[in-house]
Each structure stands twice: as structure tokens, then as C-alpha cells.
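There's a structure below that I have some questions on.
Only one protein chain is missing from this complex, and each of the others stays in its spot.
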Amino acid sequence: MTATLSPPAAASRADARTRRRRRGTTLPYLAYLLPGAVLFVLVIGYPLVTNVYISLFSWRGGLAPLTWVGLDNYTELWHDAAFWTSFQNSVAMIVAMVLVPTVIGLLLAAVLFDYLGRRFGARVASVLRATYYLPQILPVAVAGVLWNWILNAQTGALNEILRAVGVADPPNWLGDPSTALPSVMLVLIWVQIGYPVVIFMAALQRVDPELYEAAELDGAGWWRRFRAITIPQIRPETFVVTLTCTVAALKVFGPIYVLTRGGPESSTLVPSYYSYLNFFDKSRVGYGAAVATVLTVVILVVAVVILALQTRAERAEEGVR
Amino acid sequence: MLHRARTLSAAALIAASALTLTACVGGGGGGGTTAGGGDTDDKTLTIWHYENDDSAMGQAWAKAIEIFSEEHPDVTVEVEKQTFEQIQKNAKIVLTGDDVPDVMEYNKGNATAGQLAAQGLIAPLTDAAEKNGWADKLSGSLQTTARYDENGLMGSGDWYGVPNYGEFVGVYYNKKMFEDAGLEVPTTLEELEQVMKAFKDDGVTPLAEAGAEYPMGQLWYELVLANADRELVDRYQLFDGDVDFHGPEMTAATEQLDSWIEDGYVASDSAGLTAEDMGVAFMKGDYPMMVSGSWWFGRVTAEMKDDWGQFNFPGNTLHTGSSGNLWVVPTNADSPSLATEFIDTTLRPEVQDVLAQTGGLPVAGDASTITDDKTRELTENFQAILDDDGLAFYPDWPVPGYYDTIVSQLQSLINRSKTPEQVLDGLESAYTDGKADLLGE
Partner (left out) sequence: MAATLATVRARSGNRHHRGAGRWFVLAGAVVVALLVVAPLLVMLLNAFKSPDDYTQHGPLSLPTSLYLDGLVNFWQRTEFPVKLWNSFFISAVVAVAACALSLLNAYAIGIGRIKGRMWVVLLFLLANMLPQEALIYPLFDMARQVGLSNSQWSVIIIFTVIQSAFGTYLLASVLGTFPPALLEAAALDGAGRWRILWRVVFPIVRPTLMVLMIFFFIWTWNEFFIPLVMLTTNDTQTIPIALASLQGDRMMDAPTTNAGALVSLVPALVFFLIFQRTLTRGVTAGAVK
């Protein structure tokens, strides 16, 4: 009887020891956070607070006077159709920068690392990975010029090809409000793909090969191994890719600026670009600050949700272990 | 290697913190701030501009620097070549600091130089203007963009900037295509429409256009000016009174543009094209005409193969155009008197002549001395507008951010998704809001 009782008791004693050790050793770890924290407050914290502060004023920028308007900027935002349109378009951005690249990126990474890497050698996989990553290295302004050459309604490569194969009236990709957003999404997918591929390939290296060998011996095929081992093992990176791509999608600015300037007819307007327009073109710095603040809050909420899911998954895993 | 990386990073962090605690690093230390007048540093003149060395402005200013250096042998002239983006977007931020130039090229108009003036970021130059007689050298509407009031509205108030050259919008045309079609250069708006119809019947779209950038807006404005007088321009640009967006001038112009699009004079897929696309297409010979500005002149001369020419928009007395970019003196500059002397140098006949010869459209030059035919034609066209006091500025000038509104509304017109009425509604509401914002401050 004592024998059956002791293992749980021993376990709980061990748990208590670990817990005590953890609590006791938390404080010294904080020292490692110090440089990061200090720099953060200076470079991010202070400007963030300043930005929120400015959003309560009406301001032209530079040395112009600040006029207190309280929450007026925010109420104006609430009624601003352009503002809401920009957030609607953000959903499209998320599809183009999170959903599609993550899925395709994961698949490509697995195929490159697991399949091609083993059957054709690491060099082939590396070369392919570098190719997929190239769009990420290109400056956005240049990417804009390139894609304009491809998507241009009159002289672009795509329409030339379409006309050559007999399509009489090829679409006006960047000039027609119904095709502009999908065109921009295509460009964004092209730009984003390399990022998850690189991260996931590094992640796959962390996976213990013994797990795969064990599964192979059990007769599991590639797809089964992928679903049962690969996906759970690289969960941290999956969360990271999802969160960072979502933040990037909500913040996207460069490609919109170079491809469509938010047009045609505001069909590709996004919050970041709208904020920029107000900051610089319209010189309504207070209003632009309000847009930026709302955007930050939205991003914050999304991040909290994803992070909460990630922490919960982490804790569940700990419990199993 | 990674061990080294660790030590390197530690070193970098320490170095960074050390430098944060020490004083000035990097360009332009010296110089305190002075409220106009006295120079704290009379040994260096710092100039910022963003024109190409081989452009008309670049060459003329090189000449000006040469003359200036001869007359001020103990002054070092430092030229910092900037980018347009940098100066346009960031002047308001950068000019609040101490690292500012003595004289700087800046864009003209309420939305740009006017803003800087209203915020006290650039110094008034009225004293220098009176002393040097600049008002005599700059005629009528050229002066409008040089002066701004305390709200940053152009036309009255202190002098804040000085232009050296002008710019205007006209029609570039492909002589070869005109000859092949047996057409003459139109001199009235009706003749222009007949020419366009003839081209269209031949299967050629007559006008190269770009809906994604400024060209459509300028074409629309030309049509407005065809029906308008100086009074409307003063109301629209200088807020001399209210503007009726549904009045006869604007309605006629928008409806006419609409019918041109309907008739196919403007390509139906040009909503997404940029000015670059438009220019390249014209220079390639795809279109017989392009309504755009004198800034294309150098490039068309260099890159167009077919014989071409330029004529003023037929039938108009008023034309889109203005003075060129301004020389401004930042308030925090440390050599303001050197700056104003330099500005005066740029208005001298020798410098203005360089501008004339290179097609730069000088404000105080003599067109008859120009040797190159095309350049003379361009300059004489400009001179004709000046003689009529016909510069009516640009459609997007009145309120900040109006550029995007105009682009967006006219794209809807090209795409046939809005009627002329609706387009005018859109233009009106943005104008009224922006105006209230500006005047309320």
C-alpha cells in the first residue's frame, strides 16, 4: 500500500521542489531583460505615448501650434468611410500575407527539407530556398516598378501574353477597382513566400530525426509523418509566423504605395497608408496619429489573441510532459 | 566566428551608449540659431537641392555657384544633393533641428512652402527682396508663389521664397503622326476636338493619359480654365471667395472630359497608368498627343525618335503652370545673409541665360537669344503665357491632400463608375473640408 502511495507523493514533492526552484530563480533572470527593457522604453515607449498624446490634438506638424480637440479625432474616425474601407481591405491583406504564404511556405519548406533535401542533397534545397527568398531581399520600390511592368494594362507582360494567346480585352489589373485588390494580393504573396520557407526550414532542423525514424519503422508514410510529427514539433515557429505575418498584413504600406497609392477609387486603401496620407499629404498630424493609434490597438488585440493561444498550447504541452 | 560576434556585439552596445553620452557626432556641428539678419557663420554656405546635375536647373545653379564663389573668395560653398522625397516629406521635421542648410530648394504652393512659412520654419525675405529689387524681375503670377501670409496662403504677405524658373502645361505632339493623317496643329478647342475625332476614326487613340497620377487632373484643369477667368482662379487658388463646383465652368469642363472619355479620345484602361507610362507611350509613338508639362522637355528631346513639337493648349488664355521651385532660407540657418546673396546671384542675367539655353524656362531671361529651335519654341510659348499673365497654378494646390482626391475622382470618371455630377460632388466636399481646416487654423 505504501508502495502505491509513494510514486504520486514523490512526484508532488518533486513538483514542489521545481516550483520553489523556479520561483526562487526568477528574479536573477530579470537582469537579462534589463538592456532590452531600457532601450525599449526609450525607443518605443516614449514615442508611443507621444503618439497617443498627439492624437488628442489637431496639429499641422513642424512648429505649428497644437490645438486641443480631445477625442474629436476619434469620433471623426468612427464616421470616416475611408477609414472603415481601409480596415476591410486589411482582411484581404491578411489572406494574402498570412493564410496563403503560411500554408504554401510550410509545404514548400517541408518538401525542400524533408523530401528534396534527402533525395537530391542539401545543395538543391538551399538553392531553391534562396530563390524563394529573393523577393524579400528586393527593396519595395523596385518591386513596385517590376510589377507595374508586368501588370500594366497596356504594355505589361501579363497582358501581352494574354493577347498573344488570343484574349481580346485583357483586364485592367491595376486600374480597375475590381481587379486591383487581387493584383496587389498576388504581389504580396510573391513577396511574402520566402519568409515562412526560411523560418520553417530552420524549425525543421530542430526536430529530432529519431522521431521520424521511429515513425518510418512503424510504416508511416511521408504525409502521416508530416501531420503527426512535423506540425506539432514546429508549433512555436508556426505561431510566430502567423503572428508576425498578421501584424505585417495589418501594417502593410510599401507595396500599396508603389503599386496603386491606395487607388483606384480607394479600392486598395489600407490603414497604414491612410495614416501616412494624413501625416504627410494632408498635414493632419493629429488625425493621422489617431489612425495610427487605432491601428496599433487593433494589432495589439490580434496579437494578444494569438499569443494567448500560443501560451495555452505551450502549457498544454508542458502538462503532457 | 560566433564568439567574435558576441564580443563584437558587446563592444557595439558599449560604444553606442558611450556615444550617446558624448556630444555632437556627424555632419554640421557649429552655428547657433539667429533670428534672421546676422550670420553666425559667414565662412560656409550650405545649399540643398534635388535637381540633376545635367538638368537645366543643375547647370544654371552650377553657374551661379561659380559666380558666387568668385565674388566671395573666402566662403566655402557646400552643396548637398538631396532626394525629392527627403525634402518634401521631411522638411517639416528636419528644419526644426539645427542641422539645416542656409538655402534650400523647396516646392511652391500653399501645401508646401506655405506650410513651412506658416510654421515659421523658413525666414521671411522681404527685406532682401526690396533691397535687391526682386519684385521687378518676377512678373505677375510668378510672384504669387513667392509670398505667403500668416496662414500660409500664397499671394500676399512676406516674401518667403524666390523662383528661378517657371513651368507650364501644354501639348506635345508627334509631327509625323499629324503629317501622316494630314492634320494641322489646332488653334481652338473645337479644332482640337476635330483633330482628335480624325485620329479616332483612323483607329488611333489621340491622347496619352495617366489616371493614377497628375496628368488627368491637369487635363481637367485645362478644360476648366478654357471656360474660366482670372477671378475664378483667384477664388479657387487664393480663397478670394467661394467656388461653385457645380457652376458653369466646372460642369462644362467635367462633362466635356466625360464625353472625350466616352468617345474614346482617352484610353479606357488608363486609370491605372502612371505619368511614366504615359510619357513612354507618347515617346514611343503610340499616341499622337500628350497634355503635360515642360518638365518632360529634356527627356522627349533625348529619347523621342519621331519629329515632334509643342503647342499651348488651344484657345486658352489661362494655363496650368506656375513658377518653378523656390529657394527658401530656413529660420535656423547660420548664414542667412550669404543665402540671400546667393539667391540674388541666381537671378542674374548670366545664370538666367544658362536656364534659357537649356530649356529651363527662366523667369527673367530673353527667349530670342536661344539657339536651339525646340528650346526656343518652348520658351516662346512660355513667354506668351507670361505676357498674358496666364499662369493659373495647379489643380491640387488649394488644400493639402487634394492631389489624391482629384486622382481618385477622375479614375472613377475614366472607369465610368461615376457621373460628372458625382465627381464634382466628391471634389467639392474635399475642397470645402480642406479649406475649412486651413482657414480655421
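Observations, loosely collected:
A and B are the chain letters, set down in written order, and residue numbers restart from 1 in every chain.
In the analysis below, a residue touches a chain if its C-beta (ideal position, glycine included) is under 8 Å from a C-beta of that chain, and two chains touch if they have at least 3 such contacts.
Because the structure is a prediction, the values reported are computed rather than measured.
Which of A:Trp147, A:Trp173 or A:Tyr287 touches the hidden chain is settled by the complete complex: it is A:Trp147.
Interface note for the absent chain: among B:Met216, B:Met283 or B:Ala367, the touching residue is B:Met283.
Considering A:Ala82, A:Leu99, A:Leu162 or A:Val198, the position touching the chain not shown turns out to be A:Val198 (whole complex). Checked against the full complex, the one of B:Val162, B:Met250 or B:Ala275 touching the unshown chain is B:Ala275. The missing chain, though absent from the display, is touched by one residue of A:Ala82, A:Val95, A:Val111 or A:Ala215; that residue is A:Val111. What subunit B contributes to its contact with the hidden chain is residues 2, 5-6, 8-10, 12-13, 16, 19-28, 50, 52-53, 80-86, 88-90, 93-94, 96-99, 107, 214, 275-276, 280, 283-284, 293, 295-296, 299, 302-305. Counting over the whole complex, subunit A has residues 22, 25-26, 28-33, 35-36, 39-40, 42-44, 46-48, 50-51, 54, 61, 108, 111-112, 115-116, 119-120, 122, 124-126, 128-143, 145-147, 149-150, 155, 157, 160, 190, 193-194, 198-199, 201-202, 205-210, 219, 235-237, 239-240, 243-244, 247, 251, 253, 272, 275-276, 279-280, 285, 288-289, 292-293, 295-296, 299-300, 303-304, 307-308, 310-311, 314, 317, 321 touching the chain that is not drawn.
By our rule, only the chains that are shown with their structure count from here on.
Taking the mean of the C-alpha atoms as each chain's centre, subunit A and subunit B sit 39 Å apart.
Of all residues in subunit B, only 13, 89, 92-93, 95-96, 111, 115-116, 118-121, 211-212, 267, 269-274, 277, 280-281, 400-401, 403-404, 407-408, 411-412, 414-415, 417, 434, 437, 441 touch subunit A in the complex they form. In the complex of the two chains, the subunit A residues touching subunit B come out as 35, 60-64, 67, 148, 152-155, 172-177, 180, 260-266, 277-278, 280-284.
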